[in-house]
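Below are the C-alpha cells for one structure; questions will follow.
After this line comes subunit A, so read on.
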Amino acid sequence: MTVYVPGDSAARSVGADEVAAAFAAHGVPVVRNGSRGLLWLEPLVEVATERGRVAYGPVTADDVPALLADGLAEGRGARCLGPTGELPWLRDQTRVTFARVGVVDPLSPADFEAHGGLRGLRAALALDPADVVERVVASGLRGRGGAGFPTGVKWRTVAAAAGDVKFVCCNADEGDSGTFADRMLMEGDPFTLLEGMAIAGYAVGAREGLVYVRSEYPDAVAVLRAAVDAARAAGWLGADVLGSGVAFDVEVRVGAGAYICGEETSMLESLEGRRGTVRAKPPIPALSGLFGRPTVVNNVLSLATVPMVLADGPEAYAALGTGRSRGTQVFQLAGNVARGGIVETAFGVTLRELVHDWGGGTRSGRPVRAVQVGGPLGAYLPGDGLDLPMDYEAFAAVQAMVGHGGVVVFDDTVDMAAMARFAMEFCAEESCGKCTPCRVGAVRGVEVIDRIVAGQDRAKNLLLLDDLCELMVDGSLCAMGGLTPMPVRSALRHFPEDFGAPVEEGAS
Partner candidate 1 sequence: MGLLKEPDLGTPAVTSDTTAEVLVDGTAVTVPAGTSVLRAAALAGIDIPKLCATDSLEAFGSCRLCLVEIDGARGTPASCTTPVADGMVVRTQTPRLEKLRRGVLELYISDHPLDCLTCSANGDCELQDMAGVVGLRDVRYGYAGENHLDAPTDSSNPYFDFDASKCIVCSRCVRACDEVQGTFALTISGRGFDSKVTAGVDQPFLESDCVSCGACVQACPTATLQERTVVELGMPTRTVLTTCAYCGVGCSFKAELRGDQVVRMVPYKDGGANEGHSCVKGRFAFGYASHPDRVLAPMVRDRITDPWRTVSWEEAIGHTARRLREIQAGHGPGSIGGITSSRCTNEEVYVVQKMVRAAFGNNNVDTCARVCHSPTGYGLKQTFGTSAGTQDFRSVAYADVIVVIGANPTDGHPVFASRMKRRLREGAKLIVVDPRRIDLVRTPHVEAAHHLQLAPGTNVAVINAMAHVVVTEGLVARDFVAERCEGYEEWAAFIAREENSPETLAEVTGVPAAELRAAARLYAAGPNSAIYYGLGVTEHSQGSTMVMGMANLAMATGNIGRDGVGVNPLRGQNNVQGSCDMGSFPHELPGYRHVSDDGVREVYEQLWGVPILPEPGLRIPNMFDAALDGTFRALYVQGEDLAQSDPNTRHVTAALSAMDLVVVQDLFLNETAKYAHVFLPGTSFLEKDGTFTNAERRINRVRPVMAPRTGRHEWQIVCEVARAMGYPMDYPSSAAIMDEIALTTPTFAGVSFATLDRVGSVQWPCNEAAPTGTPIMHKDGFVRGKGAFVPTAYVPTKERSTRKYPLILTTGRILSQYNVGSQTRRTANVVWHSEDVLELHPHDAEVRGITDGDLVDLASRVGRITLRARIADRMPVGVVYTTFHHPVTGANVVTTEHSDWATNCPEYKVTAVQVSLARADAQVEPAAAAAEPVPVAGE
Partner candidate 2 sequence: MSTTVRPHVRLANDIAAQFHHLPPDEAAERVAAHLRMFWDPRMRAQLLATVTADGELDPVARAAALLLRDTPR
C-alpha cells in the first residue's frame, strides 16, 4: 500500500504533515506528492489501487484510523471520492504544464522520468538550438508571468545577441495576490522547471540559470535546491547535460520580500545584489540583462511548459487555445470561492465557467459581485459580466488583463471603493520609489480616493483621480505604476455607487 499525502505547503497549512505522520504511525508508506490543486479538499489523500489512485479528502490526522479501518488500503470506504482522475474538477481540465504536479514524488528522478520527464530536453538536445527556439515560437507560448510576450520571440533575441556569457533567469517571485501556481509547480514538479531552463539555456547559448524565488516560499526553495542537487547528481545539470557536452547549471536565489522584485528588471537588480529598483528599458533584458549580459527572463510556468512543447511538438500545444492565446493557462481560483485551486485549461474558457463551474460560486454563498483577474493590479470585473473568454486580447479590449491567471472572487459585501483605495495603497507600499508617478502618485491616489469617498469636492477630485490614473498609466517607468490605475478605474467604472455618490455623477 502506498499513500500519497501532499507535501505542498498549502496542504501542509491545513494539516497534511499530521496526516502523513498518522499514516506513518500505522506503518503505512507515505509519498509526499505535490498538490492536485483541489485546495478545498486538502489534505487530499490518495491511495494507489487497482483502479488507479483514489482520493479521500479533506482528511485530518484524527480520521486516519477510521479510514484505514474502513478499507482505505483497497480504495474503499464511505469517504472515498473515487478515482482521482475522474473527479470532475480534474477530469475537465487539460493538464499540460501541471501534468505531473500532484502525481509524482517531486524529488524522485525515477518518478520524473517514468512520467515523461526529460523527453523535452532530449528532444531539444537532438535539435539545433535555433530549431528549439523556432519550435517554442511555433507553439505560440506566451509569457505566463503576465505580460504575455511570445516566449520564443524573446529567446530568439537572446540567441541572436552577441556575447559568450548569457543567462536564463526564472522569475519565481510570485507576488500577485491570489496566485500560487508557480509555487505549486516548484513544490510539486521541480524537475520540469529545471528541464525547461536547461532547454532555454541550450536554445539561447546560456550556461547558467538562476531561479529567483520569493522568500515567502521556503518550501519551494528547499524543494528546488534539493531538485538541483538531484539533477546534478543524475547528470541532468552540470558540465555535460545528459551526456550532450552542453553545460548548464542552475542556482536558486531567494528574494527579500519586495513585490517589485517580481518586475523583471528589479529582479535582475536584486540578483546582482542591488536594491530592487526598476531599470529603464531599453535596453531590454534580452540584450542587456543580468550583469549587462543577454538574459532570458521567463516566469516559472513559461519555462515549465517548454518541456511539453518540445516533447509533444509545438503543434500539439498550439492546437489548444483561442485567437492569439495558444495552449493552456494555469488559472488559480482564490478569494471568496467555494472550490479554490488550480484549473489548467485551454485559453478560451470563460470567466463564468471558472468562477461558477469550477469554483462553485462564492464560499459565503452570496452572489458574486466582482472578480479580480490578474493579481492586485488587474481589473475588477462585475459579477454579471463573466462571459468573457480567457484570452489576452479579449481581456485587453475591456481594459482588463489575464496576467498570471489569478482569479479572485468577491461577494456582494465587498466595498469596491475600499478595493480601489487598496490598489493605490498597495502601489504606495510596494513601489520601488524610482519614478515620480508611482512614488508620489500612489500616495496621492489614496488621499484623493479618500476625499472622493468623503464627498469632498467630488467632481474636482474625480477629475483629478482620472488625471492621476492617466499619468500613472502613461508616465510610470514600469508596469507597477502603469497598471495600478486598472483596478481603480475598473472599480470606478463598474461600481460607481460604492464611491459614495449619486450614480449619475459617476466616474470617467
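As a selection rule, all candidates are chains of the complex that A comes from, given by their letters.
The working rule: contacts are C-beta pairs under 8 Å (C-beta built on N, C-alpha and C of every residue); 3 or more make two chains touch, one makes a residue touch a chain; residues count from 1.
Everything numeric here is computed off the predicted structure, so don't read it as measured data.
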item: In-complex contact partner of subunit A, selected from candidates 1 or 2; value: 1
item: Complex contacts: residues of subunit A adjacent to candidate 1; value: 258, 260, 275, 277, 280-282, 427-444, 447-448, 460, 464, 467-468, 470-471, 474-477
